[in-house]
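So the structure is just underneath, and the comments pick up after that.
Note that this complex is displayed minus one protein chain, with the remaining chains in position.
Labels A and B are assigned to the chains in the order they are written; within every chain, residues are numbered from 1.
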Amino acid sequence: MATTNNTDSGKRKTAFSTLQTVLSAMASRPSGLVGLILVAFHIALAIVSPAIAPYDFRELSAQIILNEPSSEHWFGTDNLGRDIFTRTMLGGRQALLVTTISTILAIIWGGLLGVLFGLVGGRLDEFLMRLVDAFLCLPWILVLLLIVVTVGSGPVVLIPTLGFFYGIPVIRMARAATHDVVALDFVTAARARGETRSTIVRRELLPNVLDVLLVEGAMRWSWMLLAFSSLSFLGFGVTPPTPDWGLMISDARSFMSIAPWVALPPVIALSSLIIGINLSADALAKALGIDRAQKAPV
Amino acid sequence: MVKLIARRLALGVLTIVLVSGIIFVGVEVLPGDSCTAYLGRFAQGKRLENCRRDFGLERPALTRYSEWALGAVQGDFGVSMKRKTPISKTVGTRFRNTVILGVTASIIGVPLAILLGIIAALWRDHLPDLWVSTTAIFAMTIPEFVSSTILILIFSVWLRWLPGIVITQPDAPLFEFLSDIILPIIALALVMTAHILRMVRTSVINVMASDYVQMAQLKGVPYWQMVFKHVLPNALLPTINLVALTIAWLLGGTIVIEVVFNYPGLGRLMVQAISFRDLATVQAVALILSTLYVGLNLFADLLTLLANPRLRTMRT
Partner (left out) sequence: MRESLVQVNNLGIGFTSRAKVTLPILRNIDLAIGEGETIGLVGESGCGKSTLALAMMGYLKSGLRVLEGDSLFRGRNVFDMDKRALEDIRGGELALIPQNAGQSLTPTSRIGRQINESVKLHTRLAKEQRRERVIELLSQVRLPQPQELLNRYPHELSGGQQQRVAIAMALAGEPDVLLLDEPTTGLDVTTQAHILELLRDLATETGTAMVYVSHDLGAIARVSDRIAVMYAGEFVLEGPAHQVLKWPAHPYARGLLLSIPRLKEAVVPTSMPGLPPPPGGAGQGCAFADRCPMTEQLCRDKRPALEPTAMQELVCCHFHERVDQLPLPESPKRPDRSNLDELNNILRLENVAINYAKPSIVDQILNRQPDVTPTVDKIDLTICRGETIGLVGESGSGKSTILRAIAGLLPPQSGTITYDKAESLNTPVGERGKDLLRSVQLIFQNPDASLNPRHTVAELLAQPLKLYFGLGGDELRERSVTLLERVRLRADYLERLPSQLSGGEKQRVAVARAFAAEPELVLCDEVTSALDVSVQAAVLHLLTQLQVDHGTTYVFVSHDLAVVRALADRVAVLYQGRLCEMGPSENVYRSPSHPYTEVLLGAVLEPDPDAEPVLAAEDAVDLFPPAKGCPFYRRCPRHIGDICDNETPPWQPTGPGHAIRCHIPLGELLNMQYQSATTN
């Protein structure tokens, strides 16, 4: 009933211009801008760091253990004489690689399944959701540890494991979003026209569920990082000598009283990336008009 | 109404059974079994056979599951391969320790979070909100092990006020844990508070924008009366459920915190068990933790049922 302005030029929105609109909306808030900068910085760092790192991350040297920061070693050296600056720069690479791919995996398979469940409805849907709920009762770290311990660690195991496990809460969320959309008349209109199920999913549902999935994806990414670095911290993630922030923090614990500078760089690096992702996710949610914080962390 | 509660309880029990099934199947599915895992390199020949016979591993899976499940219900989890002692004894003390940690952190964290969340919402976009919200974002996005490490750095290394690592025996009486427990509680409460705070804030903001709050204003209700009588009851209702879910979810975080501080709780036990490939203990701890989670969920649902007038007056 609104007398909306029909004097708009009504230009067709291409995917690219939508991306531009969304990004600029995100950047219009100071928190969103900060988030975007942090994320962009880390991604760029992960890509170029091998080329610009001053030292070899494996290079051990018994003479310079636990040196304080100096002009040669800007962040000092760790307990094996390795340059902390180099290791910090490289420490996010594996984490970012693994988590990015697993997040995409999780969103794809969780999203598709969730949409499917939402459509199917009825008893089958309810039973499957019970199963999903039961899975969600397991402490995530336990499952990850179990799998890593028995099968082995490394990206080949971690990516599918993280992707599978973190896809499960996505199912729940995609299902809820699907329920909301299916109730709307335009889906009923498509059904009444006799469109096939796949057409309805593809043309009516997915474009409208996509927003929610995108925001969820951003949040999942930060949980993945958290999980991955926690695993590394406990010694079950990356295999040394590959540098990783979680592992570096764990190693640094033993020397905290005598060499506190060892822990600081990875702490700052990891925290800034996670905060950046979270701020961006929040800004994305606001830009797309989604009320997010009402959901529990799973 | 009673019917609803009964249904919910039945659902909870069903979930626990399902979870126990998943745990058992999960462990079975992994390559090898308890014996190969434990014996490691020595898992071959006579040694392996003996081990398997001792622990009854050649029996069919279903038998082993039912024996385990029935035993678990009575509190008997079998014998730990590594310690050669009944698991229930080990688990018992550590359970107590973890529960103390969790409960204390919740008692401090939850009311604090609610209070801060309300303040942040009522002074939205002003100074109090900016402070609280920014701190919350930091607290909740930084991994627990990082924040724990920072806490140790500040309070243990620099100020030397509190111990950074717990060395008290697991089964020591409670009061010996007092100074040990402070930093872990702070670490856990930090994350918990941050999550809950944000939810409360959003809920209050949403309710403040609703039609009935506007109506209250237009009825001439003074501001603070409106906040207490019209806004808070409606804003806090949906958060009950979320609070319980958050607490449950943070059980995972407890594990990491216990490892960082070397606190003798269920989490640390589990990580140790995994390192030693003590699958029986792992199974037991997993079951307990999951049951705790389901229990908390159940509690949350029931609480919401009782508090929400719409659900209370539903005629089934």
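Here is the rule we use: a residue touches a chain if its C-beta (ideal position, glycine included) is under 8 Å from a C-beta of that chain, and two chains touch if they have at least 3 such contacts.
Note that the structure is predicted; figures quoted are calculated from it, not measured.
Trainee: Which listed residue (B:I5, B:A69 or B:L237) would be found touching the missing chain in the intact complex?
Mentor: In the complete complex, the chain left out is touched by residue B:L237.
Trainee: By the contact criterion defined above, which parts of chain A meet the unshown chain? Give residue numbers in ascending order.
Mentor: That gives, for chain A, the contact residues 1-8, 10-13, 123, 184-186, 188-195, 203-204, 207-208.
Trainee: If you put the missing chain back, which residues of chain B would it touch?
Mentor: So the residues of chain B touching the missing chain come out as 210-212, 214-223, 229-230, 233-234, 237, 309-310, 313.
The rule is short, and it goes like this: only the chains that are shown with their structure count from here on.
Trainee: Okay, in this complex, where on chain B does chain A touch?
Mentor: For this pair, the touching residues of chain B are 11, 14-15, 18-19, 22-23, 26-27, 30-32, 37, 137-138, 140-146, 149-150, 152-153, 156-158, 164, 195, 198-199, 201-203, 206, 238, 241-242, 245-246, 249, 251-252, 255-256, 259-260, 270-271, 274-275, 277, 282, 285-286, 289-290, 293-294, 297.
Trainee: Quick check: in the complex, which residue numbers of chain A touch chain B?
Mentor: Chain A residues touching chain B: 130-131, 133-135, 137-143, 145-147, 149-151, 222, 226, 229-230, 233-234, 246, 249-250, 252-253, 256-257, 260, 263, 267, 270-271, 274-275, 277-279, 291, 293-298.
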